[in-house]
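Handing you this structure, nothing more for now.
Note that this complex is displayed minus one protein chain, with the remaining chains in position.
Here the chain labels run A and B in written order, and each chain numbers its own residues starting at 1.
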Amino acid sequence: MLRFIVRRLLQLVPILLGLSLLLFTWLRLLPGGPAQAALGERATPEDIERYNQVFGLDQPIWVQYLKFLGRAVQLDFGNSSRTGRPVTTEFLERFPGTIELTVFAMVFAIGLGIPLGYLAARKHGSWIDSTSVIGSLLGVAIPVFFLAYLLRVVFAVDLGWLPGSGRQSVRIDATHVTNFYVLDGLLTREWDAALDALLHLVLPGIALGTIPLAIIVRITRAAVLDVVNEDYVRTANAKGLATATVRRRHIIRNALLPVSTTIGLQTGLLLSGAVLTETVFAFGGVGSALKDAIDLRDYSILQGFILILAVVYVLVNLLVDVSYGLLDPRVRVK
Amino acid sequence: MSAVGGAAGPVLQVEDLRVRFQRRGEVATHAVDGVSFAVAPGETVGLVGESGCGKSVTSLATMGLLPKRGVHVSGSVKLDGEELLGAGDRTLRKLRGKDMAMVFQDPLSSLNPTVTIGTQVVEVLAEHRGMKGDAARREAEDLLDRVGIPDPRRRLGEYPHQLSGGMRQRALIAMSLACSPRLLIADEPTTALDVTIQAQILELLRDLVQGSGTALVMITHDLGVVAGLCDRVHVMYAGRIIETAERRDLFARPRHPYTGGLLASVPRLDGGRGAPLTPIRGSARDTIPWTQGCAFAPRCDVALDDCLVEVSGSEVELADDGAGRQLRCRHPLTPAVPTAGAHP
Partner (left out) sequence: MSAALGDRRREKIDALAARAGQVPEGEGGVSLTRSAIRRLRRDPVAIIGAVIVVVFVVVAVLAPLLAPRDPLAQTLLGQVRQGFIPGAQDGFPLGVDQLGRDTLSRLIYGSRQSLLIGVVSTVLGLVVGMGLGVLAGAFGGWVDTLVMRFVDILLSIPGLLMAISVSVLLGRNQYALMIAIAVTQVPVFARLLRGSMLSQRDKDYAVAARALGVKRSRIVFGHVLPNSLSPVIVQGTLSLATAIIEAAALSFLGLGDPDISRPEWGAMLANAQEVLSIRPELAVYPALCIIVVALGFTLLGESLREALDPKFRR
């Protein structure tokens, strides 16, 4: 198992190198180049020249890449052209919010998706089945940001049931230790703050989790329908095992294998969707910051954030691969 | 034959078993069409026929393992006198694995790939014998040892993909014998295995059944398996039994042209190098409904006009055919005209 993990980690190296090269090239190809990116739209030609000299941009391109790589390894992605603060600082400040949001969305998608998919398969051909199939087809067809607006207008603006913007109400005077607001509330025992932060996650979380939910329902359903017809399920029944044992040990356990592999891929959808959802709910996480960076042409932020998010995505998938290994002995034990 | 397990009479009695598959919007197919047979304690009975003749469906219906939707089962299946058809799921689950067990064709796909062999054996012991923990593990180890798996303690912790094909089938047999069932159904247990392993598995089955009084139903298309193992043989075609005989009788004097054909299509060591193999014409698809005549007629070399209902006015019935034999044929092969090489 350890060798499996090490091997997978080694496979990451070329991907991460390629990723850095890609984003390095991207910044270079931008109109105005890195100087413009760092100094912003209003920089004068003299500023740009001075910048180029100071940061060695007149050196050969491969030297520049190595320097970029060296800085990237130390998590130095330059400064935001808008605020002048380091990109990494900006990211770390906002990432906890996005993590809370994506985790909520994923819990929503998995917690609802797997039971629903299982139920649909067990009641194959019933109205529950048809409804979840149609629902899951609709789920992937709805533009995320439209759904986000819809939820916000209906449940926050019109009905006023749930908060529709930000991460926490202004009236709450919460202490922030980790910047994970829900966690902070629990750590400091400010229960109302934790609850308030949690409520702020509900609408954007549901909007963000809908596509993964739709996909998980469909995959679970298909997997259960497949597994139910497997020979080993027939064997389990032939052994006279209790229905509950057959379901738990022989059907669900095997049906979860294909589901677990897709969960890693869903993270990509979540990180993409976070840009849209956070924008609609003015959530103030990484996604909102990316939208601002697009509007203001803050290229350092774009480059740094996208690079870090890609690394996060790759790492999550590695994690999912490893846990898949734990679930499936055919991968683990050779 | 003495009754070992208490009740006298057959362990398994199947009467007029019919299984109809009805998919939405499709014509119903009669997979099993009035099959009757019985198996006595300690007896080994073979159900023989080509794929699609209904032999596997018969065994699944006996075990109550057919899906419920779109399947109609009628007739009677009695295990030690207790009616199984129409019995509730709970009742059947108590019987399956304990009083009647089954060994399947493909040992790899029949074992759960994500659960250890040990767990898969122990779960039967836990379900039916209430065994737990160390006691269950020791018993499982003992079972694996009995079916000839070397180093059983290590194997208990391994997964199906780590075992060879023969080992997997032995493990499945161990699971099926965990509660010393009164009835064991083996559905083509050797088809997926290497030839050398096949013989070992058959020998194992014979040894395990002999003396224990377990009734064994052997489902196969392989007459070699029948020759080595079975006391009685029922030959099936298109969902019906067409010939029944003691093993020795059947091989010596096949009466139904289909049985004759089956025997003729098996290569024989004593047949000489030049002796031709005679395959049966066509395939199991080339058949007519029994209501219109003998289903085998389209492939039969000796069929006559009166094999059709249209001509004779009646269906071909299964009738007694001398000592302990039954036959469903109007123009049986007479011993005087054996098909090429069709005698032992």
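By definition in this document, contacts are C-beta pairs under 8 Å (C-beta built on N, C-alpha and C of every residue); 3 or more make two chains touch, one makes a residue touch a chain.
These numbers were taken from a predicted model, which means no experiment stands behind them.
Q: In the full complex, which of A:5, A:133 or A:282 touches the chain missing from this view?
A: Checking each option in A:5, A:133 or A:282, the one touching the absent chain turns out to be A:133.
Q: Specify the residue from the set A:225, A:282 or A:319 that touches the hidden chain.
A: Missing-chain contact among the listed residues: A:225.
Q: Which listed residue (A:4, A:65 or A:145) would be found touching the missing chain in the intact complex?
A: Candidates A:4, A:65 or A:145; residue touching the omitted chain: A:145.
Q: Please pick, from B:151, B:207, B:301 or B:317, the residue that touches the omitted chain in the full complex.
A: From the options B:151, B:207, B:301 or B:317, the contact with the absent chain belongs to B:301.
Q: Contacts of subunit A with the missing chain: which residues?
A: Where subunit A meets the chain not shown: residues 14-15, 18-19, 22-23, 26, 29-30, 133, 137-138, 140-146, 149, 153, 157, 222, 225-226, 267-269, 271-273, 275-276, 279, 290-291, 294-295, 297, 299, 302, 306, 309-310, 313-314.
In this section, only the chains that are shown with their structure count from here on.
Q: Which of the residues in subunit B end up touching subunit A in this complex?
A: Listed in rising order, the residues are 63, 65, 89, 92-98, 101-102, 104, 106, 109-116, 119, 123-124, 127-128, 158-159, 161-162, 172, 175-176.
Q: Show which residues of subunit A lie in contact with subunit B when the two form their complex.
A: 230-232, 234-243, 245, 249-250, 253-254, 257, 327-330, 333
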